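Let's look at chain A:
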Amino acid sequence: MSDPVNFVANWLKTVFTNWGVSPTWTTIIISIIGVVVLAGVALVIDIFLVWVERKVVARFQDRLGPNRLGPFGLFQPIADVIKLLLKEDITPDKADKFLFNLAPVLALGMAIALWAVVPLAPTVIGSDLNVGVLYIVAIGSISTLGIIIAGWASNNKFALVGAFRMVAQMISYEIPMVISLLIPVILAGSMGINSIVKSQPVWYIVLAPVAALIFLISSQAELGRAPFDISEAESEIVAGFHIEYTGMKFGLFYAGELLHALTIGGFFSCFFLGGWRGWGAETYPILGIVYFFIKAFFMYWVIMWIKYTFPRIRIDQMLNLNWKFLTPLALAALIMTALLDKIFQNASSVVYIIVMLGGNLVLLYIAYLVTGIYARVERKKVASPEDNRVNFPIKSGANIVETQSSERVQA
Partner candidate 1 sequence: MTGLQILFLIIAAITLGGALMVVTTRNLIHAALWLILCLFGIAVLFVLLDAGFFAVAQVVIYIGAIAILMIFAIMLTRKVAKDSGSQTNSTWPIAGIVAIVFFGGLVFLFQNWQPIHTLPPTLPQGYNSIEQLGMALVSPDGFLIPFEVASILLLTALIGALVIAWGKNK
Partner candidate 2 sequence: MIPLSWYLIFAAALFCIGLFGVLARKNAIAIFMGIELMLNSVNINLIAFWRYLSPNFIAGQVFTVIVFAVAASEVAVGLALIISIYRRRSTIVAEDINLLKF
């Protein structure tokens, strides 16, 4: 009974075979059952995430959060869902009706679809695709498209501006994210996510901390969460691309964002924290599921921590951070990892780990120095007497954040 999921699957297989169902159809039916169960579990977790999010943000802000409905307010999200289901659904007259409805479906659907390749345990994985990493990127592209559709179909100025900002941000941050994903692929020699997890006796966060950091930052931007939430800056464009959405349609966007955040946490744990790996996970796959979710929720907590700690950054700062800092750093890390790994691949594992870790730390230190010099030059430019105070760089359509804090974000 160490592996209940496969036990049930095999039992179903024998049942169907005894009924005289052909092997092909057996596979198809079991796949459908597997998909429905996985998607259902993802949705239930998603509802639960509403509670987690509200509770954690309350704690960060020294509040209590939902605490009336059920123990620790645990039934609050259920009440939320019932409320959303009973709310009137308004479609604006000028909206493109079909596309307007398609966008939230894509938002939640793609967040669920990502779970198809997440290895929950050594033997519990929807589909051990040999192009798993690129599959994640591809699904990310489709969600980007969903946002453009949402912004355009709403036929609303705020929605369109919000969608453009969001898309510019998502496509920009996709570059460092994918480059940082190339590093685990190189180290594991495979794009299959399960094989990447399997090849991590030493967690990749030790071998490639720079890639882990870049992945964390850029996926935060990919999610459009604070500090990268200029796309829904309440003070200027009200709510961004989902301004016209009401009731359950908005609920789908919200649920999609929360589930996507947890999924990013799960992928981070797969790529850099050893996924389901842990004591006894090989023999008792059920333990692997527990380890995986502990790591995924830890990373989800980190993502929330970042979200509720940093102020929103301006759009020019957002783009600068991406193109002038993260992308070059990611490329440098990729080149360094490829070279070091090739040169030291026959060295003993202790030497190998020290070299990789050392290389990454040296790279981080160089990046720190270069950014410091760059920041000093920029500060001098801003503080030079001829344009002192008059041309204080308040960019159009961006909210005002102090230059000081922005430099801290960039550094």
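Heads up, the rule we're going with is that a residue touches a chain if its C-beta (ideal position, glycine included) is under 8 Å from a C-beta of that chain, and two chains touch if they have at least 3 such contacts; residues count from 1.
Keep in mind how these were chosen: all candidates are chains of the complex that A comes from, given by their letters.
All of these numbers come straight from a predicted model, not from anything done at the bench.
Asker: Which of the candidates 1 or 2 touches chain A in this complex?
Answerer: That would be candidate 1, which touches chain A.
Asker: In their shared complex, at which residues does chain A touch candidate 1?
Answerer: Contact set of chain A toward candidate 1: 24, 99, 129-131, 134-135, 137-138, 140-142, 144-145, 148-149, 152, 164, 167, 171, 174, 191.
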